[in-house]
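The complex appears here without one of its protein chains, the remainder shown in place.
Here is subunit A:
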Amino acid sequence: MSDSKYITLVSGDGFEFVVLREAALVSPTIKGMLRSPFVEAQTGRCTFPEFNAIILEKVVDYFHYWHRNQDKEDVPDMEIPVEMCLELLMAANYFNLDAKPTPRD
């Protein structure tokens, strides 16, 4: 089960997002989560009580956006609604998306 192609991300307000595992691994946080023998790795289900569905959806969007475009050039920017940007910044920080890859990754 831990090797299934998709994993489920759950928002604080109970929405579930089924995401391509490979896409979600762009986040070192999720990667670490699925690597260690913790509950998440066994169930393939990660719950994020700190984020509501709106933000998490955008995060998931980003995962796929990245996954789709990782090898391409001249990729159009992702559309980010201005009112969400602070919260998204925080989410990015939480998901470690703003960090350079550490050696152990």
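Descriptive notes on the structure:
Note that in this section a contact is a pair of C-beta atoms (placed from the backbone, for glycine too) under 8 Å apart; a residue touches a chain by one contact, two chains touch by 3 or more; residues count from 1.
Please note the rule applied: contacts and distances are computed from a predicted model.
The protein name that UniProt records for the chain not on display, among "Cullin", "Large ribosomal subunit protein mL38", "OTU deubiquitinase with linear linkage specificity a" or "DNA replication licensing factor MCM4", is "Cullin". Counting the whole complex, the residues of subunit A in touch with the unshown chain are 12, 28-29, 32-33, 35-42, 46-50, 81-87, 90, 94, 96, 99, 102, 104.
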